[in-house]
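Every protein chain of the complex appears in place save one, which is left out.
Residue numbering begins at 1 within each chain, and the chains themselves are lettered A and B in the order written.
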Amino acid sequence: MSAMQSELQAINVSKQFGGLSALDQVSLSLRPGEVHGLIGPNGSGKTTLLNLLSGYYQPTSGAIKLGDEDLSLASVQRRAAVGVARTFQKPRLLPMLSVLENATLGAWSHSESGFVASAVSLPSVAREDKKFLEQTTELLHGIGLGHVIHRRANLLDHAEQRFLEIARGLAMRPSFILLDEPAGGLTTQEIEHLSQVIHTLRSSGIGVLLVEHHTDFVFRISDRVTTLNVGNMIKHGASDEVRTDPEVIRVYLGA
Amino acid sequence: MLTVIVTGLAIGMLYASIALVYNVMFSTSKVLSVTTGHLSMVGGVFGAYIISVLQMHWLWGLLGAVLAGATFGWLTDVLAIRRVLARSDEHLWLLSTLALATMVQQGVGLWWGTEPKPFPRLITQEFGAGLMDQKFWLPIGMAIVMTIGLEFFYRKTMYGKVFIAMSEDAFAARARGVSTDKIRLLSYVLSGALGGLAGFAAGQLTFAFFALGHTLTLLGFIALAVGGLGSNIGALIGGAALGLLNSFASYYFGGEYQQTIAVGLLMVVLLIKPEGLLGAKNVRPV
Partner (left out) sequence: MNSQTTKTLSLIVGAILIATLPFWAGDQYQLHLAALIAVYWILIAGLNLVVGFTGQLSIGHVGLLSIGSYTFAILAGKMGVDPTLSVFVSGLLGGLCGLALGLPSLRLPGFYFAMATMAFSMIVNEIVLAQVDLTGGGIGLPGPMFPKPFDSPIGFYYLVTAIALFVTWLTWNIARRMWGRAFISIRDNPVAAQAVGVPVFKAKLLAFVFSGITAGVSGAVFASLQSYITPDTFVFELSMFFFVCIIIGGRGSIIGPFLGTVVLTALPELVSPLAKLGNFFYGLLLLVVVLVVPEGIGRMFEIISERLRPRTVHREPITPDLNRLAKALKVRE
């Protein structure tokens, strides 16, 4: 399937809110099977770019493409259907449902059960649901949440919530997953586990976009890194190159 | 024709007053309370009770209406808003104010009776006074006085400015030392008083009727939504529009479809422009 080999790209995108320019002619490409870091100080436009890629904003100019398909005006749901998953800075979970139910929600776009078919509980619906629950259970065990599978989501601690959101994204069987500051509030040990998980995603052929403040973490696990500052891209390329770039150091990493 | 216009404006100004009450409550709590219409109902009922039943001077009735409204406003904050705002579920306050509104409406119904009772004359005037009848210019005058009063309050008084600060950024206001709980309580008491006043002024038009509550909540809301949430001038425009549509629909199509036409038309307006005529657009949620 060519979609698996295609890149998710932002091509010369700009985004303006009224008179304010949040992004100015920024390009970024995310390849399958790579970890691509996106760093920059607060207000540099990282979240805006993330929102453009995932469909919560439309670009003022420029394009978002997945392979040949132009996604610029595509809805968030369309992006989910073509395999673009994301997590949020503050995890967005369903507090009253269990971990398993929360994560299984991710399988929505693969469900072929119509409303009426579900209402009358056709055997295909029951089969499909069982399959999704089993697959999600495996994902949850894999990501390290096997011990809380039936716990209600509002009883989870912060790290568990973050990992749950990632699990939900993985249940979408995505080609790309965009992580919005996933290391926020995690202990060193947990960040280590997160790195391992991201490595596994990478080996499975998923393209991971990692928006982060923990610069060590980003440079360590990314293949390529893009740096933004006040809506402009200041440097992009291989992780080591970017880390040692003088302008990046000046703007972001401090003296 | 002139009668149609004046009648429409008069009832429209009651709706506009209720929209003003919504605005005051919303400014400090970001809550749209279901009790708003009931404040007016209570003002009208208590006013009628004091003047007709207790046979006291209408000034006492006015005071009673204001006090009743203020108390009810206070109750709304203490019972229905305070504890609920602390939780993050935004729709809980709809339920709590709906619950309180129902309790008050039914309570008044149990006490006052379920029949609409006539509201007494406030100033001696012949019933044949036509367009100059007080039942018209009382609500119109009251709405205008309230709007001007609120403008003065917001621009010239300390409390008014604090209200505006809170409505723009409650977090910042708290950081500057404003006791947001106390200010919110004050705003609810104030809006309660205003609601009671409006109900009192329009009493001769609506009669003292326990079931007015929910209807006025809805119609006052439509006036608010059409004019634009947060705009007092918008409230006046929205109220006038609803009132006039109401009375014109009555005149041309008979009384049978007046609510349907007026409300239906205005719902259509809302669907096209949800922020209303003079309202501000919402910010994106992500």
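Definition applied: a residue touches a chain if its C-beta (ideal position, glycine included) is under 8 Å from a C-beta of that chain, and two chains touch if they have at least 3 such contacts.
The structure presented is a predicted model; accordingly, all values stated were derived computationally and were not measured.
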item	value
Residue among A:Tyr57, A:Phe88, A:Phe176 or A:Tyr252 touching the omitted chain	A:Phe88
Full-complex contact with the absent chain, from B:Val4, B:Met103, B:Ile144 or B:Leu278	B:Met103
Residue, one of A:Ile11, A:Ala63, A:Leu105 or A:Val230, that touches the chain absent here	A:Leu105
Contact partner of the left-out chain, one of A:Ser61, A:Gln77 or A:Thr244	A:Gln77
Subunit A residues that touch the omitted chain in the full complex	54, 56, 75-77, 80-81, 85-86, 88, 92-97, 101, 104-111, 113, 115, 118-121, 125-126, 128-129, 132, 135, 138-139, 141-148, 155, 157, 159-160, 163, 168, 170, 172-173, 189-190, 193, 196-197, 199-201, 203-204, 206
Contacts of subunit B with the absent chain, listed as residue ranges	32, 79-80, 83-84, 87, 89-92, 94-96, 98-103, 105-107, 110, 214-215, 217-218, 221-222, 225, 256-260, 263-264, 267, 270-271, 274, 282, 285-286
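The working rule: only the chains that are shown with their structure count from here on.
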item	value
Where subunit A and subunit B are represented by their mean Cα positions, the distance between them in whole Å	47
